[in-house]
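This is the structure I have questions about; it appears just below.
Left out: one protein chain. Kept in place: all the others.
The letters A, B and C name the chains in turn, as written, and every chain counts its residues from 1.
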Amino acid sequence: MKQLDNDRLVWMFTQMARVREFEERVKRTFEEHPGVIRGHTHLADGAEASIVGSLATLEPQDQLMTTYRCHGYPIVLGTDTKAMMAEIYGKKTGLCGGYGGSMHLTDVERGFLGTSGIVAQGIPQATGAAYAAQIRKENQVVLCFFGDGASKQGAFSESLNVASLWKLPIVYVMENNSYNVVTRVEQEDANAAAGEPLAVKAKAFSMPGETVDGGDPVAVYETVGAAVDRARSGEGPTLVESKVYRLSAHGNIIAPPGVPLHFPEHEAIEVFGNADEYEAAKKGDPVPRFRARLVQDEVLSAEQADEIMQAARDEMQAAVDFGIESDFPEPAEATKYVYA
Amino acid sequence: MKQLDNDRLVWMFTQMARVREFEERVKRTFEEHPGVIRGHTHLADGAEASIVGSLATLEPQDQLMTTYRCHGYPIVLGTDTKAMMAEIYGKKTGLCGGYGGSMHLTDVERGFLGTSGIVAQGIPQATGAAYAAQIRKENQVVLCFFGDGASKQGAFSESLNVASLWKLPIVYVMENNSYNVVTRVEQEDANAAAGEPLAVKAKAFSMPGETVDGGDPVAVYETVGAAVDRARSGEGPTLVESKVYRLSAHGNIIAPPGVPLHFPEHEAIEVFGNADEYEAAKKGDPVPRFRARLVQDEVLSAEQADEIMQAARDEMQAAVDFGIESDFPEPAEATKYVYA
Amino acid sequence: MTEIPYIAAIEMAIHGEMERDDSVLYFGQNIATSENDKFLQAFGPDRVRVTPISETAEIGMAVGAALAGFRPVVELYMAEFMLVAMDQVVNEAPRFRYMTGGQVKVPLVLKAGYGFTAGWSGQHTGTIYGMFMGVPGLRVAIPSTAADAKGLMATAIRDDNPVAYFHHYLLTLEPGEVPDGEHLVPFGQAAVRREGGDVTIVALGYMVGLAMNAAERLAGEGVQAEVIDPRTLNPLDLKTILESVEKTGHLVLVDQATRHGSASAVIAADVADEGFSSLKAPIKQVTALDSTIPYSQPMEEYILPSEDKIVGAVQQVLGQAPVTA
Partner (left out) sequence: MTEIPYIAAIEMAIHGEMERDDSVLYFGQNIATSENDKFLQAFGPDRVRVTPISETAEIGMAVGAALAGFRPVVELYMAEFMLVAMDQVVNEAPRFRYMTGGQVKVPLVLKAGYGFTAGWSGQHTGTIYGMFMGVPGLRVAIPSTAADAKGLMATAIRDDNPVAYFHHYLLTLEPGEVPDGEHLVPFGQAAVRREGGDVTIVALGYMVGLAMNAAERLAGEGVQAEVIDPRTLNPLDLKTILESVEKTGHLVLVDQATRHGSASAVIAADVADEGFSSLKAPIKQVTALDSTIPYSQPMEEYILPSEDKIVGAVQQVLGQAPVTA
């Protein structure tokens, strides 16, 4: 694992700012351009530190797979945010040509092999990519991202057993945001109900399990980085539980056409009437938190930080404009990619 | 958990003898009455101590579900062995009228709710019966039996999480016979490969996990009994890994009609050329082992033990005769139970 | 009669059956997580429970609870989520009664929404009831109105067989007149939504609405279409369909599923056998094109059945339009 020098820390902050700003603009699109985003959209705000800290550990040959909550990763990998926004708007200039939408952003050239919208089904897929990496012998590691809820799906345990048994070069990053839609983790997870960390699940696979503060990109970098090193050296997989808090609701409201879509309040408030929890999470927001730290440590000046934020705003404004101005695909193109 | 008095110990030995003799007669049917048993048949020889020790813990109101390797349990519960053998022979006098065959013995009146032939799918089903027991509040416990292989199926982990979370009155008895067909447990299980007991999987569910010598019915009785007590008192489920060795091959050979079916040699010999392992297991055969102990402890005389064995032989001879002499069902009855 | 949305009618039926019969349970993901939940308040945490995201456990537990004497209703949200637990639906629940020679029954209801073609893209928009229709032992209901949504759910809960109950997502808020109190719609009884002597349109689920609109347009052109809503796919009321075809001589089927994965094909095949002598023209199916559903709206619309496509198919079978395959 490389040391994080100042440039790298600034890079990390920049990526966090970009992810945050992208998600803000996705969310604002529901008000500014009603009807443009359809279906179901899931945001990564609150998980920026976890995403950036994790991806900072990767080498160019590495690969990853994620869930439907997938906007953050390609931004950090360098995917064009214009193409991303256009995809979310269903335009032909979109990253996936308008075929996939928000839940299925993919950028194979940058190692992002795709997502599944079905909970936990990406876990065996990423495990298969790690099997491929193992036998290709090009020193690749695969990162596999999923939620706390996903660890209750059989696909999770089936995969971790194989990965441990075969010593596959993969790191499982569970983004534990304490919620599966409107269900709190203690309502569905035996570990959480017993007051144990979810990383304890690793024991069932004779695999190391770590819990890390997912609001701190440096801590995530170190924990995931150690696991990546371990995977790369052939010692096998690790389960990392990264504790994050999503700052938006699970996704936009689920409603048939005609009903305008929007993001409701976070479930802590909307469902559980627990505004305190939400406010506390807001206070710990990883983006200002990391900014404050870098400014305090004099890695960045306040002005430089503002510039980074402004650049992110400009970039995402351009992404929105591009997405709005782009054309829709031709209807008859719809059957183009059914078969290879 | 009740103390095992001498009567109960003799009862346990008697049941073990009956299960063994039943399985011997099923196996011999392939030679003595070729073509009478069709499809796939799985025997419990070697697991008698585990089965009897487990079922000895139950109260009349309790329930159980098992896998396709299901002959042993109903025998111990008191199901008519004639009807069982007739079922395996596909006769209309069979326990399930010839609809189910060897893999699907069921005796609802005795609390045996059924089996699934699909690996691990009975685990959530038994868990559902335990949920029913919990809310019916009649002090019932459910035993759920499955193999070591089954613990690699997602259904296993999904179920144990719910059971622990809801504190369901269920005991999960994993019969670890070190094989899944021709695969050794170290070849497919990350715990086994790491030299850990499979009971460690319980940690993933914040649930107690115990490993017991499944060749010793008293040890099984004590371990499962403690878990049953725990379940009955509302403290929740336990995972018990019962280490057994099956003394026959996984099942009869798999071949299309025309090729006579039979039981091949055990995989230790047939596939791995490891006759030593098999011979060692034979030496530890739980039936003579328990007999020797009871005789040594003067719970039984050698003559009494022989009488018990002889009674089992007579009973199973009658079961074979009954099965052979019974009629087949009417063909047109085939559509009778498709819908309720 | 009260006018309520389709989804409220479903909930009303579950609520009503739970009041009527203590053995009815209701569980699944993301229900009843807060104390304000009305099911939880009415029936308590024994009978109403949120489950983890574990469909195999959820449906498997429903099987087990049913074997043990209860009548679980499992909330699945989207039909596709059943795919991760398909063995329980196809190879467990509908087989236990049979394999045990009638010793047990497995009454349970799988409540699953389908066909959310509103930008839900490739994995959440499927119309997959065709995979379940032919499974012996499994009942399949596909309500198209609020009244049927209530009546079929109540019947499903009382049925002693496992039932896959598919509600269409685009109908969720669609209001309709719903009978108050007990309301049971029997399984295996199609509804003739509109009478007509020129052509029979068999439309499934959400497609009933499209077919009715198409029928109105056709009426303007002097064509009287009879629109039949089978309401359950298993049992299938073939008799009503055959009688209609006998009258009209022409059959068009409308299904949101892709053609080779459709239920309409199975119905068409039955008519091509038992109703052949009534037929005066080819049997046409209006289905989704053989494609995954795309996200982008213009492409999504291109793939799906529409009123235009139904009108076109009717004109074709009546010989009023050029036949283009």
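The rule is short, and it goes like this: contacts are C-beta pairs under 8 Å (C-beta built on N, C-alpha and C of every residue); 3 or more make two chains touch, one makes a residue touch a chain.
Computed from a predicted structure; not experimentally measured.
Engineer: Which is it among B:M103, B:V142 or B:A163 that touches the chain not included here?
Structural biologist: Counting the whole complex, the residue in contact with the absent chain is B:M103.
Engineer: Looking at the full complex, which residue from C:V84, C:V208, C:I241 or C:I310 touches the chain that isn't shown here?
Structural biologist: Considering all chains, including the one not shown, the answer is C:V84.
Engineer: Which residue, A:T14, A:T81 or A:S159, contacts the hidden chain when the whole complex is considered?
Structural biologist: A:S159
Engineer: Write down which of C:T51, C:Q103, C:S262 or C:Q315 is the residue touching the left-out chain.
Structural biologist: Answering carefully, the residue with contact to the hidden chain is C:S262.
Engineer: Can you tell me which of C:M12, C:V50, C:A68 or C:M133 touches the chain that was removed from the display?
Structural biologist: Of these options, the touching residue for the absent chain is C:M133.
Engineer: Pick out the residues on chain A that sit against the missing chain.
Structural biologist: The list for chain A reads 63, 65, 94-100, 104, 106-108, 113-114, 116, 118, 121, 123-136, 154-155, 158-159, 161-162, 165-166, 336-340.
Engineer: Suppose we count only contacts with the excluded chain; which residues of chain C make the list?
Structural biologist: Contact residues on chain C toward the absent chain are 56, 80, 83-87, 90-92, 94-95, 98-99, 121-123, 126, 128, 130-131, 133-137, 234, 236, 257-262, 264-266, 268-274, 276-277, 279, 281-285, 290-292, 294, 325.
Engineer: Residue by residue, what part of chain B touches the chain that was omitted?
Structural biologist: Residues touching the hidden chain, for chain B, are 37-40, 90-92, 94, 98-104, 116-121, 149-150, 152-155, 180-184, 187-189, 255-259, 271-273, 328-335, 338.
In this text, only the chains that are shown with their structure count from here on.
Engineer: Centre to centre, by mean C-alpha position, how many angstrom separate chain A and chain B?
Structural biologist: Roughly 45 Å separates the two chain centres.
Engineer: Could you put a whole-Å number on the gap between the CA centroids of chain B and chain C?
Structural biologist: That gives a centre separation of 41 Å.
Engineer: If a residue has to touch 2 or more other chains to count, which residues of chain C qualify?
Structural biologist: Within chain C, residues 51-52, 54, 56 contact more than one other chain.
Engineer: Where in chain B do residues touch two or more other chains at once?
Structural biologist: 154-155, 158, 161-162, 165
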